[in-house]
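See below for the structure under consideration.
Subset of chains shown; positions unchanged.
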Amino acid sequence: MTDTLAEHADSHLHKGEPLIEMDGVGKSYGAIRALRGINLRVNAGEVTCVLGDNGAGKSTLIKIMSGLHPHNEGSLRVDGAEVSFSSPREALGHGIATVYQDLAVVSLMEVWRNFFLGSELTAGSYPLAGLKVKQMREIADTELRKMGIVVKDINQPIGTLSGGQRQCVAIARAVYFGARVLILDEPTAALGVKQSGVVLKYVAAARDAGLGVVFITHNPHHAYMVGDHFVILKLGETALDKNRQQVSLDELTTQMAGGDELAELSHELGRQ
Amino acid sequence: MTQTTVEAPAPPAGRVRLGLSNRLLARPEIGALVAAIIIFIFFLILAPSFRSAESFFTVLYQSSVIGIVAVGVGLLMIGGEFDLSAGVIVYTAGLANSMFCWYFGVNLWVGAFISLALCLLIGFLNGYLVMRTGIPSFLITLGTFFVLQGANLGVTKLVTGTVSSTDVSQIAGYDSLGKVFSSSFKVGSVTIWTSVIWWFLFVALATWALQRTRVGNWIFAVGGNADSARAVGVPVMRTKIGLFMTVSFLGWFVGMHQLYRFNTLQAGGGVGNEFIYIIAAVVGGTLLTGGYGNAIGVAIGAFIFGMTSLGIIYAGWDPNWFKAFLGVMLLLAVLVNLYVKRMSTMRRAGS
Amino acid sequence: ACSGGGREKTDESTTGGGGNAAGSSGYTIAFITHETPGDTFWDKVKNGAQQAAKDTGVTLKYSNDPEAPKQAVLIQNAVDSKVNGIATTLVTPDALAGAVKSAIDAGIPVVGFNSGIDQYKKLGALMYFGSDETLAGTTAGKRLAEQGAKHPLCVIQQTGSVALEARCAGVKSSVPGTENIQVNGADDAAVTTTLQAKLAQDKSIDAIVTLGAPQAIDAIKAKDQSGSQAKLVTFDLNQEAAQDIKDGKILFSIDQQPYVQGYMAVTSLYLNLKNGNDIGGGNAVLTGPSFVDSSNIDKILPFTKNNTR
């Protein structure tokens, strides 16, 4: 783990320096307005947690950062320069790697091919350059083992893995290729307790290696364990934007649940 | 900088090493190969005149003419798209070359390059329109198919006044182009056409590109799941347009072969061949929905088609039932392919 | 329950009766055409060839493909099979030259039929039986012109077919006002409506020339629907078309006698192999064009029922 992140991390990163800045960013699908007036900074060496209800616009927000959808309003700056990514390839070129909620894997392709998809290791840079197949297999295998996932055969199609195992491949890939910014959309949703732990360690390690991390989760415990900065979205707008110093776990939980419903729930279920 | 570490767990048992026979069985083209061998033996038994080296090479020749374009079509289908204009573009290429040179009286090499440029442009347009409009390639290339079919006929009639191109054998450059595209040599009593060798070359190149290059990885990805591929940074548009252009390049190549072997071309030719290419690809194990397949399989598919359609004639079966035999043989080939593939995944998983 | 109009049960195979068993003479002859499967014209060519094979005790290997390159492969196929003789149509002589040459190099006699009258000698074929498509068209056009037709419509049922285009070109050479139209020959409804549309679009059309008998039947339907008075003539015959000639719905048919083409191509090869004969003495033998009209239809009608004319 240490190796990977240290190796791949851009060595010019300085903790606290802004990597991505959003100013009044908004986004509409057709005429459904999913996001509006978002201001957000992703700083090097910090974890920014984005929280919020279902349909609040979290995924939309990170899709803008990762170049999957262009934004309609406001400005997006990366390393101080204004950009509007026309493809995820460009974002990757800036060292921004993403784990998407609706997994970006190709079911029929082998696990290792999925791992390196779009960032293949080749003997040269021209498109028909030979792939370093053996090396790629080994790296994919090693990175998955680090997460506690041992696939029976690294050549099996990724479609035959369990939901959580597939998620782990996506995470391991993003960690491996994220040189400056790592964006994770509900990475731990499908994961077991053990694997979730590993992911949280990754997030911490990435932060420590100086990367900027955007972390989306519905689990306030997970968020509070690693986050430096918390943003809560509600119906496409910012509802809370605080630093770790300004907010406690309980407050965060309450805010996420939109009131003190959770406590009420425990009470109502009458079991605790 | 590193405070936290994650350790890799000890390698557990259960990691699989496959034996040679299983590794062989696991190759995706094995099903098509078994089907081809069964049909081959079948015809060896039933058709006496099939049992000669000459016949075998005639079958190979016929397969190569199908197979060269089919390789491109197969790649394109792995990449998730169809090209229905692949059949007529062969004739467009040949007609363009021959009529241009005849009309303007220039060297055939000039015409060949102009024709190549034209074909690449058509391929590019196919791909560009598919990607830009989001209309399925089936429809876009159906449009191109109709347009090319009409243009082949219309232009030929306009230029030559008949429905076939003029004889090119007297125009400068004929001999050298013939050497490149349609020469043959004798080994004993057997005639071997260079198109067969070209076919093997293209198959080898495509196999290598698919398995061992970055572009190959992209082709599988754009066919398997274009959205996911885009999301992880695969240049989907470039890859797909490239595939369409590959098909039209190979169509051009076969068009050159046809022209320099037969000297004249019928303006209405090539119609229907687009499906033969698709059949070859699918019989060879390419998934119609994209994302799976391989070039050797497509080559075997072309061979199965060529062998079956000529084998029925070698066997001297009632020509009225020709299509029925063909249909049954193709279904059998696909079934055998499927069966072998099932067997192999069982064994692979089981080992 | 026996209803009228069915098969005449007493009517046994008319083409049978005696003859040799196929293969009894020991020769194998490959018979290769550019037929699109299911065409009535070619069916009669095939019938003639089969009858000849039976009569001469030859084993017949029939194969066909409308595309020249594939037809060339079929000729190669016959050479590989080491047949004793090859009869082939030569609709695209330039394209078939190589294949025919390889047959001749292998010592197999080749006979041309149906088309290629101008080039068969150049290609090295021994004999030729057939009409000439252009000539047939010209003759038809002449006779139409005599009837006063100024603006005939020539119906091509297979797009891009060299033979069909040649027929229309022949008609046009006699009647300059000739116009072509392309129809989908595999669908009667489409042929009918297309002709209907054309007749509505151009009222000056005063004659329709169909290039196959089934299309003639469709043309009658189209004429009825659009109330057109255009004269109808056709190439080739089938039972219905013959009846329509008798009924006066079709003016005449240009008959190339396809049965004879097939029969002679096989027989001539047999005689050549057996006896060294050269029918036609170095010149093409014409099987047509002959006219079938009200004057001779009564004699011909029974033969169309046998599918031999």
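Letters A, B and C mark the chains in the order given here, with residues in each chain numbered from 1 onward.
In this text, contacts are C-beta pairs under 8 Å (C-beta built on N, C-alpha and C of every residue); 3 or more make two chains touch, one makes a residue touch a chain.
From a predicted model like this one, the values you see are computed outputs, not experimental measurements.
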{"item": "Displayed chains are single representatives; whole-complex counts", "value": "A x2, B x2, C x1"}
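Basically, only the chains that are shown with their structure count from here on.
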{"item": "Centroid-based (C-alpha) most distant chain relative to chain C", "value": "A"}
{"item": "Chain closest to the middle, measuring from C-alpha centroids that were averaged per chain", "value": "B"}
{"item": "Where chain A and chain B are represented by their mean Cα positions, the distance between them in whole Å", "value": "41"}
{"item": "CA centroid of chain B to CA centroid of chain C, Å", "value": "35"}
{"item": "Centre-to-centre distance between chain C and chain A (centres being mean Cα positions), rounded to whole Å", "value": "73"}
{"item": "Touching residues (chain side chain B, partner chain C) in the complex", "value": "49, 52, 54-55, 58, 61-62, 65, 149, 152-153, 162-164, 167, 169, 191, 258, 261-271, 310, 313-314, 316, 319-320, 322-323"}
{"item": "For the chain A and chain B complex, residues of the former touching the latter", "value": "1-2, 5-6, 66, 68, 87-89, 91-92, 98, 100, 103-109, 113, 116-120, 122, 127-131, 133, 142, 145-148, 150, 152-153, 173, 198, 201-202, 204-205, 208-210"}
{"item": "Interfacial residue positions of chain C with respect to chain B in the complex", "value": "37, 59, 61-64, 67-70, 72-74, 76-77, 79-82, 92, 94-98, 102, 158-162, 165, 169"}
